[in-house]
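My structure is below; once you've seen it, I'll send some questions.
Every protein chain except one is present and positioned as in the full complex.
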Amino acid sequence: MTREFLIAGFGGQGILFVGKLLSYIGLIDGKEVSWLPSYGPAMRGGTCNCSVCISGSPIGSPLVVNPDILIVMNTPSYDKFIGAVKKGGKAFVDSSLVDKRSENPDIECHYIPATNLAHDNEIKGMANIILLGKLIKETGLAGLETVRKAVEKSVSAGKAGLIEANMRAIEIGAAN
Amino acid sequence: MERSLMKGNEALAEAAIRAGCAHYFGYPITPQNEITAYMSKRLPKVGGVFIQAESEIGAINMVYGCAATGTRCMTSSSSPGISLKTEGISYLAGADLPCVIVNVQRGGPGLGSIQPSQADYWQATRALGHGDLRIPVFAPSTVQEMADMTGKAFDLADEYRTPVMILADGLLGQMMEPVSFPEEKAPAARGEKAWAANGHGNARPKNIVNSLYLQPEKLEQNIKERFVRYGEIEKKYADAVSDNADGADIIVAAYGSTARIARSAADMARAAGIKTGTFRPLTLYPFPEKALREACASAKKVLVTEMSMGQMVDDVKLALECKLPVEFFGRTGGFVPAPSEIFEKIKSMTEV
Partner (left out) sequence: MPKFTRPRALADTETHYCPGCTHGIIHRVIAEVIDEMGAQGETVGICPVGCSVLAYDYFNCDMIEASHGRSPAVATGVKRARPDRLVFTYQGDGDLAAIGIAEIIHAAARGENITAIFVNNTTYGMTGGQMAPTTLPGQVTQTSPYGRNTATDGFPLRICEIMAQIDGVALAERVAVIDPKSVSTAKKAVRKGFEFQKNKQGFSIIEVLSTCPTNWGLTPLKSIERLKNDMLPYYPTGVYREGAAR
């Protein structure tokens, strides 16, 4: 079975980083994974998204069109992708930045004020990880130990101090 | 072997270094910049040479000079940059110099787009420079193959003294997948090649690296000899994989990243009760004609799918000698086809 994730928002929100974390979670679990960014001239501030597939068998198309799980961090991405979520799929929405609500009964939507939570807990810039924390709790994707290992792999060597902050963000997400 | 998560571009660069390529010459262009960046970071640390050239033309000619000394070397670029390199590629072929050239394809013609594309198939297999020449072309489909085929490309280049191309695309270059690397090879000893122009040391007759033959007899003889070698490459290196081809009514033929999507589409088709197999060439020149005919033994129709308006479709028709109907589905301009689009096409082919 292949689980398809789509993470979307603005460049600079850590969209690709969440994708990388998800990929490492799959890799540590011994699964096949693929990570595919949208790429373009806008390095900061433009819309940005990332496809991640985790599977027990070789992955065909790495491009996620209809995600099982969607994370959205801005309104344009919400408008673009909320209708693409598969029946029975889940969406995780940063409600600090998106004030819309889905009326589709076929998908399960979680609204987390992730950007505000990050601000209040003084872990600015980690709204993405808070959303991931919620995702992990709601999907049972991985245990905390696996997540920690994935964080350790994903955080670059010079920024090891950020590992604990990431784990706190995961916990905050899971608690909301 | 440990699996690490890497972008296709980075895996290719790492594999090249492990294959003993310590000399890289490049010029920035999206979506292959990770190769150039990786080389600039790693090569100085392994005693290698990285040069960001003044242009793609500069880079390919640095490759020409470096290869002429008998040293493993490479360059990489994306579609518009490959067009600039074709002059140098023709000279490399004419002077029988081994090297690896990577094309991480993007949309064209002209500046096109920076999104994935497979619109350089004709260029790669037919027209990588003027003159009577062929360039072996590998077509990876996964990040692991980006690494594995790079090692193979260097070996083929040295064995037959020819430039070799790796034809990837923006999707393969940018995506991350788990990859593992074979043990490191010892870098090829410098200047041990008898034909190299690296200073004769007053110990042998002088060597000339050259593609100019003003006498038609000599040029014809030279080209004919090279085509004998191409013939050997065709026998030895043509390679493909097929899945679920036995008893299939429809064979979907695709290479590179589109082949992955074709496989997803074929899965959907089989789930819908359509006997569908897939065929994927690993080499585009030589095109695996025999393998295609075998894969199509039971097929009633063949579908070719590409990220272009249909270029490999020519080679498929030639290999099948027009004995089967060949249809085409493609997206172009930077669009990656969705499995469902290809599946719809397969379905339409079953309707009479």
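So that you can tell them apart, the chains are marked A and B in the order they are listed, and the count of residues begins at 1 in each.
The working rule: a residue touches a chain if its C-beta (ideal position, glycine included) is under 8 Å from a C-beta of that chain, and two chains touch if they have at least 3 such contacts.
From a predicted model like this one, the values you see are computed outputs, not experimental measurements.
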{"item": "Which displayed chains the hidden chain touches across the whole complex", "value": "B"}
{"item": "Touch criterion as defined above, residue of B:A15, B:I35 or B:I51 at the omitted chain", "value": "B:I51"}
{"item": "Residue in contact with the excluded chain [from B:M6, B:M39 or B:A68]", "value": "B:A68"}
{"item": "Of B:V46, B:L212, B:A272 or B:A297, the residue in touch with the unshown chain", "value": "B:L212"}
{"item": "Chain B residues that touch the omitted chain in the full complex", "value": "23, 25, 49, 51, 53-55, 57-59, 61-69, 71, 73, 87-88, 91, 95, 190-191, 196-203, 206-212"}
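Please note the rule applied: only the chains that are shown with their structure count from here on.
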{"item": "Chain A-facing residues of chain B, complex", "value": "3, 5, 30-31, 114, 142, 170-171, 174-178, 257, 260-261, 263-264, 267, 336, 338-340"}
{"item": "Interface residues, chain A side, partner chain B - complex", "value": "20, 23-24, 27, 32-37, 39-41, 58-63, 65, 153"}
